[in-house]
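Sharing a structure with you now.
Heads up, one of the protein chains got dropped from this complex, but the rest are sitting where they should.
For subunit A:
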């Protein structure tokens, strides 16, 4: 009888019941849906992924053409989603960190300004901002025919920014190898010199030596191998600018909107994190004669980071999911491509299942990465 009163056993029992109930309901729903679909003669399954897509996507990071498969089109959408969310997360974090620190400034003008920035961005739905940024871009900048050439080869219009791009006619591989070698060499030099400094106390110009280590492999390759660079400069075509590298306004509007929304969230998180670090830390640093900026960088921020990481995870998850608003401003993300596919094949359930699956697994991946990082920076109690 005591077996039954054991809280752990009871908890286990209730949890098992809950899991069984959920699975049961899910399986009933699934079998009813598939029965009904079969009865109505509606095609099911994922065969449509191997059909020819037959539509163009204006922004692609991998090779894609209308003769490729539906599956590849969806993959292009996934890459676009990841690209814009990743960039927004990076830029948003940098801006947010600065704004968050600015919020705590003793300068009342600066701190009020930052407060206004944060409140404006946090209290208006992102979708409205996206519409606003997009409308501004396409109405403020001139049509592509009257594109502004603000620097030779750089064109700005409501069709985006076109700029020269480089292509290697030869010598790309050795250069790539050299670049990697440079980075590794620079980091290794820095680590080595820092350790020497800690062990022996020798003062060496660490930054300068690291730069030298970085430059050497590049110079060597430049001297030895034959590198030919071809410039691809945008040209005024019949309607559009042809060639070069083009950044489209749909992408800019989305990236800008997402970045600002991330930055506001990060700013608040950073402010809270900094304020949570004990006042005594500031006082101790001041007593040691450290200036404010170094105190912030070396003492306060590292401690605040422990408090910042968990809410930051949430922010990153949100930006990733919010990127699906892309469809409002015409950026071909996963949802937009899926919608087109859904429309053409009529396989709504399968397509929704795919993009739910993608969002779920990528979200879990982000959470896992952030948790791993959190565990690394967390206070280690020994």
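Everything below uses one rule, namely that contacts are C-beta pairs under 8 Å (C-beta built on N, C-alpha and C of every residue); 3 or more make two chains touch, one makes a residue touch a chain; residues count from 1.
What we mean here is this: contacts and distances are computed from a predicted model.
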### Summary
Choosing from "Hydrogenase maturation factor", "General L-amino acid transport system substrate-binding protein", "Methanethiol oxidase" or "Carbohydrate ABC transporter membrane protein 2 (CUT1 family)", the absent chain's UniProt record names it "General L-amino acid transport system substrate-binding protein"
### Query
Hey, which of A:39, A:106, A:198 or A:279 is the one touching the hidden chain?
A:39
### Message
One chain is left out of this view; which of A:257, A:273 or A:332 touches it in the full complex?
### Response
A:332
## Note on the structure
Of the candidates A:15, A:228 or A:343, the residue in contact with the absent chain is A:343
#### Entry: Touch residues of subunit A, complete complex, unshown partner
29, 32-33, 36-37, 39-43, 54-58, 66, 131, 134-135, 138-139, 142-144, 158-159, 237-240, 242, 249-250, 321-322, 324-325, 327-330, 332, 335-336, 339-346, 348-349, 352, 355
